[in-house]
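Input: one structure, supplied below.
A single protein chain has been omitted from the complex, and every remaining protein chain is retained in its original position.
== chain A ==
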Amino acid sequence: MGRDCCSSGAQELHVLAVDDSHVDRKVIEKLLKISCCKVTAVESGRRALQYLGLDGDKSSVGFDELKVNLIMTDYSMPGMTGYELLKEIKGSSRLRGIPVVIMSSENMLARIDRCMEEGAEEFLVKPVKLSDVKRLTNFILRGDEANQMGSSKRKLWDDPCSWFTTSCL
């Protein structure tokens, strides 16, 4: 299995993973590390907001240093749900550009629709697979490249074949 990542100096994504389950945090962390991502894993929506500097208190890390490229959050969490976290992030002018992916063990259409309407990039049904994470991170990376080239962002997953072509524009 190709574990040789970051060898060509490719950009390393920083992913913030949010899940109240210790087991799931450990697994998602591993999936992301294998996919060449830097991972920060937290156990609640509150903690996530703290980390992102959105809860009023100044975060201990300077904003530039903690640049987060992707947020993956569980839906069902005590206190603040993933959906509520999504709304907070999309409601922030500073953070709304960060893609948010919702993970849930329940495959409920109403739930999925609600999250997508609120601006979620994707809704993944648990247990999350390595193929899901790889597809996601590849998409984010290519989205970043496209942005740097000055082109507009596209939803590549509408056309899975385009993931494998280099001429995506």
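Here is the rule we go by: a contact is a pair of C-beta atoms (placed from the backbone, for glycine too) under 8 Å apart; a residue touches a chain by one contact, two chains touch by 3 or more; residues count from 1.
As a working rule, contacts and distances are computed from a predicted model.
> Since a chain is absent, check the UniProt entry for it and pick the matching name: "Glucosamine-6-phosphate isomerase", "Histidine-containing phosphotransfer protein", "EF-hand domain-containing protein" or "DELLA protein".
"Histidine-containing phosphotransfer protein"
> Suppose we count only contacts with the excluded chain; which residues of chain A make the list?
Against the missing chain, chain A presents residues 1, 3, 20-24, 26-27, 30-31, 34, 76, 105, 126-127, 129-130.
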